[in-house]
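Quick notes on the structure that follows.
Note that this complex is displayed minus one protein chain, with the remaining chains in position.
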Amino acid sequence: MALVGNLKDLKLTNIVQLNCMEKNQALFTVEHQKKVGKIYFAEGNIVHAEYAGHEGDEAVYKILQIKEGPFKVENNVPPPKRTINTPWSNVLMEGLRLIDEAKEAKGDALSKFSKELKNINGVNGVLIGNSFGEILMEESIANGKRTSAAMAFVLRKIEKIGRASKSGTFKIGFIAGKNDKKIVSKWSEDVVKLIVDPKMSSDTVEQALERIKQQNP
Amino acid sequence: MKEKLEEITGVSGVRTAFIYFNDGEVVFNSAPQGFDKETFEEIAKDVVQMTAIFDRLATPITEYDLKFDNGRVIAYTQHNYTLIILCEPGVSLAMLRLTVNVAIADMEADKKFQKRVGKIETTRRSFLVRSNMDPESWSLVETVS
Partner (left out) sequence: MSSVLTGNLAYLEVINILKLLSSGSRDGKLILQKEDQREIGEIYLKGGKIVHAVCDTYLGEPAFNELILWRSGKFAFEPDATTNQQTIDKDTQQLLNEGAQFYQAWERIRHTIPSFNIKFKKTGQPPPPNVKLKGRDWEVLNLFESGEVSVSEAAQKLNMRDLDIAGIIHALIEAGVVAAGSLAQPVKKETLNENFFKNLENELIQLMGPVASIIIDDVVESFGEDRKSFPRDKVAGLVESISNEIYDPAKQVTFQQYMLKQIKSL
């Protein structure tokens, strides 16, 4: 085995660069969410790739999005076919550019969503995090990082409770303490938490939240 | 205690109600089809874990109202016990809250209940241990702590 590791420790761009500059004939394989991605190197370039039903450049762009997963590089594996003719540096550049574009688009959507939520009457703070506990967006939240991890945890628990109690899919949760009220909801795969003025009617905020979610798929 | 649970279950839209004491005891009247003591315990532990996480954030929680598309789970968390109510989505919330408030006040005024609750030494915090959950949840707990 020429190289074994995990993408969270070594970036794909480095691996590609290495193999191309060394003019290796090699096969890079990575596993992610039960799918397998393959990139074939030969004569100093990427010559073929496959992943999740895609081939060629498309496959490379998709594999570039993988942030974590075990990989191995095997030497002297000939490629089964040739689907990529662009120089490796161009392939990488285009792939990274597409990733940036998507991030920006998501960032804009997120920003708009978050601002609309903050504008709901009675909402004092907004936190949007992903299921890994990372903050995506926050407005007026203290302790963002810890809160975000807590919300991801809470969502997992809520969904577990939903299954155990045979209640179906989670829609929205109202969580109240002595002096504050929080609303927890999902926005596709992310967690949304709103800090709400306790005097505000839950129904009103819920309706406004649903309306804004519909306008921001 | 059981009469109070009976009253709560009597509210239109309530499927069942039970109390979980932090030392592990579960009190309920009769479990509906498909539910048993273990299911209740599992649900209760998840609620306590959530509450413990909010404790860590210094925003203690007393009430949960979780809406799902096929049901609604309402929980009241006190220091040493939790009251959990499983409902239909269209439960009469105002009526339920009124009944629960009165039931909890009555229970807590009862000397036997006070004694029972006073004996409990298990903290909510102790529910947040690695052995109680899957690895991803545990790493989230570590980030919060």
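Per-chain numbering from 1; labels A and B assigned in written order.
Here, a contact is a pair of C-beta atoms (placed from the backbone, for glycine too) under 8 Å apart; a residue touches a chain by one contact, two chains touch by 3 or more.
A quick note: this is a predicted structure, and the numbers were derived from the prediction, not measured.
When you scan B:Asn101, B:Gln114 or B:Ser145 for touch with the missing chain, the hit is B:Asn101. For the chain missing from the display, the contacting residue among A:Gln65, A:Asn85 or A:Asn119 is A:Asn119, taking the whole complex into account.
The omitted chain makes contact with just one of the residues A:Asn6, A:Asn85, A:Thr169 or A:Gln207: A:Gln207. In the full complex, chain B contacts the hidden chain through residues 92, 94-95, 97-99, 101-102, 105-106.
The set of chain A residues touching the chain not shown comprises 119, 121-124, 197, 201, 203-204, 207-208.
In this text, only the chains that are shown with their structure count from here on.
The centroid of the Cα atoms in chain A and the matching centroid in chain B are 33 Å apart.
Chain B meets chain A in the complex at residues 34, 39, 42-43, 46-47, 49-50, 53-54, 56-57, 59-73, 86, 136-137, 140-141, 143-144. Every residue of chain A that touches chain B in the complex is listed here, in rising order: 133, 143, 145-147, 149-150, 152-154, 156-158, 160-162, 164-178, 180, 182, 202.
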